[in-house]
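A single protein chain has been removed from this complex, and every other one stays in its place.
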Amino acid sequence: MTAILQVRDVAKYFGGIRAVDGVSFDLNEGQIVGLIGPNGSGKTTLINVISGVYKPNRGKIFFKGEDITGLDPWDIYHKGIVRSFQVPRLFEKLLVVENVMVAHRNQKGENPVIAPFHSKWKDQELEYARTSLHTIREFGLSRVRNNWATELSGGQMKLVEITRSMMSEPRVLLLDEPAAGVAPKLAREIFSHIVRIRDEYGLTFLIIEHRLDILFDYVERVLVMNYGELIYDGDPDGVYKDPRVIDAYLGE
Amino acid sequence: MQIEFLASYMPIFTSFIVLFAIYLIAALSLNMEYGYGGIPNFGHVFFISVGAYMAGVLTARTVDYIAGIKAGYCSGQASVLRTEYLSSHPMEAIAIFVASLVLGAIIGGLFGYAASYPALRLKEDFLAITLIFIGDMGRIIARNEEGIVCALTGLTGIANPLSFIKDVGTRSIAYALIVVAFAVLTYIYVQRLAKSPFGRLLKAVRDDDLAAMALGKVVPRVRGEIMIIGSALAAIAGVLRTFYIQGVVADDFQPLITFLVLTMVILGGMANNKGVILGTLIMTALDQFISPSFLSLLGVSVEFDVTYMKYIIIGVIIILVLMFRPQGAIPEGPVETPALELSRSSEWDVEEKLEIGGEEESSSSSE
Amino acid sequence: MDLSIPLMNSLTLGSLYTLMALGLTMSFSVTKIANFAHAELVTIGGYVTALLVNWMGYGLGESLIAAFFASALLAVAMDEGVFKPMIKRGSKPLFLLVASIGIGLVVRYLLFIYADLNAVITVQAKANVQLIGRFGRAGITTIHLWVFPITIASVVLLHLMFHYTKPGKALRAMADNEDLARVSGVKIYTLRRLMWFIAGGITGVAGGLWSAYSVITPEIGWYALLRIFAASILGGLVSFWGTIAGGLIVGFAENFGITFMNTYFNVSTAYRPLISFVIIVIVLLLKPTGFAGFDFIGWLKEKMKGGGE
Partner (left out) sequence: MADYIIESRDLTAGYGKAVIIQDVNFQAERGKVTAIVGPNGSGKSTFLKTLFGLTRVFNGNVIFDGEDITKLPPEVRARKGLGFVFQVNNVFPNLTVRENLEMGAYARTDKEQIKKDMEEILDIFPILRERQKQKAGSLSGGERQMLAMAMALMGRPKLLLLDEPAAALAPKVVTQIFMKIRDIVNSGVTVILVEQHAKRALSFCDMGYVFSSGRIVMKGPGKDLLADEKFVEAFLGKR
């Protein structure tokens, strides 16, 4: 197995607070990896650093061997790393299908010079639309595809976010609590979608999730963070036995 | 008798059409920036004025140069000579008109691009404050510099490109047609943009710029693009206005104009170009018909300047619409691209076995 | 170059801007509304004062009290009639700003109609102005005896209110964290009304003083608004002392700046408003993330201490 994403000694400070403090790990292609840790342990900050929202104070990030440290979020997206948000950030005044359509890369019609000439981009648009609608169907969202994003339930919003991230043919998905605030049954459904995508497309996942009982049924590897540091990297079962992890969660 | 009656109303009608068309261009461009793009460009009048000044300066300087007018840039005599020259040289007049439109749009676009810089950094309401004052600073400079549009007196003699047509009635109708043509073109243009992936992109950036960035959209570039487009269109409206009133005065570009145009957009419905037509129609009617000249035509006279009434009504409309119908007369709809058409076809309907989130939402989404 | 005249002008106008900007800062810090109709609070105060002095023969003092109440009530009416209902309907902050522009238009042009009908488009309160002394070439008149004490008294009274009374402290608490204030048992709606009343009132008094100082028109408030925003923005739109310093800085920068540029670079005095605008832009460039809640004066103090981050 090859490492698709390499994080090397990455640190991010806010004032005096060390949100992420020297984290290193490799993500191997096709793995589903859980990222857990107590509140404020730096998980979301780490995802923000990898996806380019924050520039790290120290350290390097490599994607397929290429240094992507400090690139802008849109460049990182185009490289093939896509992230989702803890609170779903759908575009409110767009329909579900439009939310998914936005995510396509290299849309000719997004250039304002070409946009008025519909014939120049119509074919591409229809091709993208088919891809979008197929994926929407795969995710069981067909029934709400022409609804406004604001009309969805929390679980549906989470699914739209994942559907949307699939449009750019990404290699790595960073999901920030893909099932937060969703009832356990639906959360499991979201996770089985994730496993399905991995199996079909060979994608790599890094997933933050708090409900370990659910998460551990779907991941083969777990990273645990505490106070900005990585304190565990291994299989899910070991988490319950590792004294450092237990201390992190229960207090020393 | 009847013809005479019609003839006496014709000027009012043509002037209404011209102003409607000019306002429409301005309102559509503000709708692009604010309604679709989410940039509260409340300094819109400044970008209109840039086009207006451009037309004035370019025409006056060029004519003074090629016709060898030595009477002084701001003098009344120069103004007369310019008009004479332009009405006897149709080719030059039209060339200058076209050049003004092109240059006005370019300069307007450049200023718009510059204004997108703060748009990237400030919170919405502070951006609005800054842009309102930017707009008024432009006016203050123009009203104090002789070299631009002759300070307070204003620059005159910017004759209509059609002044070679001797009959005033025919000429004004012809010019009205040109302006209307521009308005129609603008409408088609913004409507095509709005129905394209670019329109969708604009709305996405407006609704959530961070999410748009995370989906690979270069948000600063998108903001720059929309400000360039919007400001260039606003400048074209300004150019058309200068040639219509055959001159340009800095104090015509008060912040009030922005608010009038903004009311057109809000009243009609933000991010909806059809609504903006409706809003512009209503507000232009107000603007035109609550005027001393029109009221005296109707035989109505009031003791005060009736234009004050106009602004009061604008204020009342702003408040009422924002309070009771913030989405405007015609609310925003989806972006009508071919993708949406495809999505609406029943081909994609499926009987689904297990649908996520179904238990809560089944009632609201069973269309 | 004799600086006595710009100095006196700076102090006088700076004081007026300070009073007006304090009103804006108060209302912004508590409600987070960038209120463009603040301009009209100045104008109404000015007209009430001028008309009472000129037509009814009241003294300047009584007229200023009337101006206080007129603008105070207008401010409360704006909030109760427009802002509060809009907030209840879930309006965005920007819509509140646009609505305040609408309110401004209504008030300003109603006043225009009134002024037109009564031939008071330009008016000045004919207060009994007497020269009482000289400072260099600048005259010190009875107007100055009104402006400076009222400004100082207002600042002192507001300071006392904010720091030594229960509602005053509660207002500061509300500006800080409305939810926590509510949980602490603060009746936020009553206090909000009180805040608008005081903020409107002092702004009206400032307008009244302006009408005694020079000629006013129904647009005087709009004319002042740029300065008011500049002064408030220097205090981050939330800081009391920052706003006071801001008002004086704007007053001084404007008068000295334009005198200097006029004398040495032959710049027209009509460019006076650009100075306030430049101040806004400078604050913006120094703090490009936006100046909401950014206390410029506080920031400068930090820098002076030589701290840095």
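The letters A, B and C name the chains in turn, as written, and every chain counts its residues from 1.
By our rule, a contact is a pair of C-beta atoms (placed from the backbone, for glycine too) under 8 Å apart; a residue touches a chain by one contact, two chains touch by 3 or more.
Bear in mind the structure is a predicted one, so any value in this text is a computation, not a measurement.
Shown chains touched by the hidden one, complex as a whole: A, C.
Within the full complex, the residue among A:22, A:40 or A:116 touching the omitted chain is A:40.
Contact with the omitted chain, checked across C:32, C:84 or C:172, is made by C:172.
Remark: the residues of subunit C touching the chain excluded from display are 163, 166, 169-170, 172-173, 175-177, 179-186, 238.
Of the residues in subunit A, those that touch the hidden partner chain are 38-40, 153-154, 180-181, 183-184, 210-214, 216-217, 236, 239-240, 246-247, 249-252.
We take it that only the chains that are shown with their structure count from here on.
When chain centres are defined as mean Cα coordinates, A lies farthest from subunit B. If you average the Cα atoms of subunit B and of subunit C, the two centres end up 33 Å apart.
With centres set at the average Cα position, the gap from subunit A to subunit C is 49 Å. The mean-CA centres of subunit A and subunit B are about 42 angstrom from one another, to the nearest whole unit.
Contacts with at least two other chains are made by no residue of subunit C. Among the residues of subunit A, none is found touching two or more other chains. Every residue of subunit B that touches subunit A in the complex is listed here, in rising order: 189, 192-193, 195-201, 203-204, 206-208, 210-219, 225-226, 229, 271, 332, 334-335, 337-340, 342-344, 348-350, 352, 354-357, 360-361, 364-367. On the side of subunit A, the complex with subunit B involves touching residues 51, 53, 72-74, 77-78, 82-83, 85, 89-95, 97-98, 101-103, 105, 107-112, 115-118, 121-122, 125-126, 128-130, 132-133, 136-137, 140-147, 151-156, 159, 164, 168, 182, 186, 189-190.
Taken together, the subunit C residues at the contact with subunit B in this complex read 34, 36, 82, 85-86, 89, 91-95, 97-99, 101-106, 108-110, 112-113, 116-117, 226, 229, 268, 270-271, 273-274, 277, 280-281, 284, 288-292.
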